[in-house]
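Then we have chain A:
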Amino acid sequence: MISSVTIGLALSLVLSLGVGLYLLAPFFESRGGFAEAQSVAAESVGRLVDSKERALRELKDLELDFNMGKISREDYERAKDELSIEVGRVLEKLRSHG
Partner candidate 1 sequence: MGRMGRIFISLVLFFIVAGGVLVYQATSGTSALVLTPSELVTRAHASDLPRIRVGGKVVDPIEYQTEPGFLLRFSVSDPAGGGSVVPVEYRNLKPDMFQAGRDVLIDGDFKGGKIVAAKLQTQCPSKYEPAMPGSAPETMADRARGDS
Partner candidate 2 sequence: MIEFGHFALCVAWLLALLGVVGGAYIGLSKRPLSPAFVEALRRVTIGVALALFLSLVGLGYGFVNNDYSIQYIWQYSNRAMPWIYKITAIWGGMDGSMLLWCGLVAAFCAAVARASVRYPRPLLPWLYAFLNSSTLFFTTITLFLTNPFRYLKASMVMPDGNGLNPLLQNEYMAIHPPTLYLGFTGLAIPYAFCMAALASGHMSNDWIRLTRRWTLIGWTFLTAGIVLGGHWAYLELGWGGFWAWDPVENSSFLPWLTATAFLHSVMVQERKGMLKTWNVFLCVLTYALTVFGTFLTRSGIVQSVHAFASTDIGWVFLTYLAVIVLIAVALVIYRRVDLRPERSIESLFSRETVFLLNNLVLLSICFAVLWGVMFPVFSEAFTGQKQTVGIPFFNAVNVPLFLALVFLMGVGPTIAWRRSSLKQMVSSFAVPLAGALVVAIALVSAGMTDFYPVLAYAISFFVVMTILGEVSRGLRSQSAAVLDGASTYSARGLARLFRRHRIKYGAHIIHFGVVMMTVAITASMAHKTEREFTLAPGERFNVGRFSLELIEFHEEEHANYSAVQARVNARSLKDDSVIAILSPELRFYPKNKETTTEVALRMGQREDLYLILAGVDETGTKASMKVFVNPLQVWLWYGAIIMVIGGVIVAVPVAKVSQVAGQSKAEVARSI
């Protein structure tokens, strides 16, 4: 009859080896799982894409608010023009990065 302590010791050994192998494996594998390191330029592209998405989301909200009758046509048209100009500016900057 194997004692509980022996089982515990065996399990501890298995855990130690298993964790060790699991952690060291990436250093022996050919790389996969993560994209290339991002440069500073890619960081600013990210911010521009954020601005684009923010403006697009605002446009979507604006359209919903107008369709639901919460804002006047005048306010809707004015805000839509402003947002469209902003999206255009961001797209221009993104093209210059690309």
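The rule is simple: contacts are C-beta pairs under 8 Å (C-beta built on N, C-alpha and C of every residue); 3 or more make two chains touch, one makes a residue touch a chain; residues count from 1.
Here is how the candidates were picked: all candidates are chains of the complex that A comes from, given by their letters.
In this text the structure is predicted, and so the values were computed from the model without any measurement.
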{"item": "From 1 or 2, the one in contact with chain A within this complex", "value": "2"}
{"item": "Interfacial residue positions of chain A with respect to candidate 2 in the complex", "value": "4-5, 7-9, 11-12, 15-16, 19, 22-27, 29, 31, 33-38, 41-43, 45-47, 49-54, 56-58, 61-62, 64-65, 67-72, 75, 79, 91, 94-95, 97-98"}
